[in-house]
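Removed: one protein chain of the complex. Kept in place: all other protein chains.
Then we have chain A:
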Amino acid sequence: MPLGTYKEALSARSTEQKILDVSQDGGIVSSLLCYALDEGIIEGAVVAGTPDEDWRPIPTVVTSSDEVIAAAGTKYSMSPTLSALKEATRQYGLEKVGVVATPCQVQGLRKAKAYPFTRFVADKVNLIIGIYCMENFPMASLDTFATAKLGFDSLTDASKMDIGKGKFWLTKDGEDKGLAIKETHGYEQAGCNVCQDYVAEWADVSTGSVGSPDGWSTVLTRTDAGESVFKAAVDAGLIETKPMDDVKPGLPLLEKLAKGKKDKNTAERERRAKMGVRIPAIY
């Protein structure tokens, strides 16, 4: 099962223009957070913002829709998001917290729930929105793509950053410039090379762009909590959906990419283990 356990797969999009204006894809992450905040399902969330708008993600605690929307959009570099859970539960005193997490972050969080070596933090997380992730890049790699490879003066000139259709895209003055994904290989962080999860298999609900048309997202509802929040947001008219079978390229592409990642990185784990280098112990 390259996509993990899920209840339902749908193609979906926010119905709110002010979310769609800034969201990476269908704005599913932001819509779910806004809905959960409004309904009191969560009191706040930890997300990755860019306060300096320099594309460097900074873990941020948000407690209002405006703050959620201000943090929308993908930053393709590492955000130690989970570290901000301390702030959310201690300084902010939040009892019900949402988290937007890449697959490796979902793993950290689920481990912290199963083995809570830190008191009264992980148990306060009641909504994990997972985002698909093929790999992540150090800021210096992004700088290289922008300047050395795409001829920008600076990474900060880019108004949008995206990966899709086989390219890494940067937008400047309304014009998109693409770099073949092949050219980005070797620039991802090393830890991604042993990662076997593409679609955040342990999140409550997972979403990403692959499988759905531009401006839409592919959503997998997984746990009861994830399913109920997603359905409620749809019922409230905040999200519109289409059956996955009606959209192109659909689940087959998502499954293919997820399996490709698993196979490649499983082989890398085996290679490292053979050399006698450390790999994570699995219990």
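Please note the rule applied: a residue touches a chain if its C-beta (ideal position, glycine included) is under 8 Å from a C-beta of that chain, and two chains touch if they have at least 3 such contacts; residues count from 1.
Throughout what follows, contacts and distances are computed from a predicted model.
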Just to verify: the chain that's not displayed, which of "Cation:proton antiporter", "NADPH-dependent glutamate synthase", "Coenzyme F420 hydrogenase subunit gamma" or "4Fe-4S binding protein" does UniProt list as its protein name?
"Coenzyme F420 hydrogenase subunit gamma"
Just to verify: which one of A:11, A:77 or A:144 makes contact with the chain not shown?
A:77
Touch as defined at the start, partner being the missing chain; which of A:86, A:172 or A:259 qualifies?
A:86
In the whole complex, what residues of chain A lie against the chain that is missing from view?
4-5, 59, 77-86, 102, 104-105, 107-123, 136, 138-140, 189-195, 201-202, 222-223, 272, 277-283
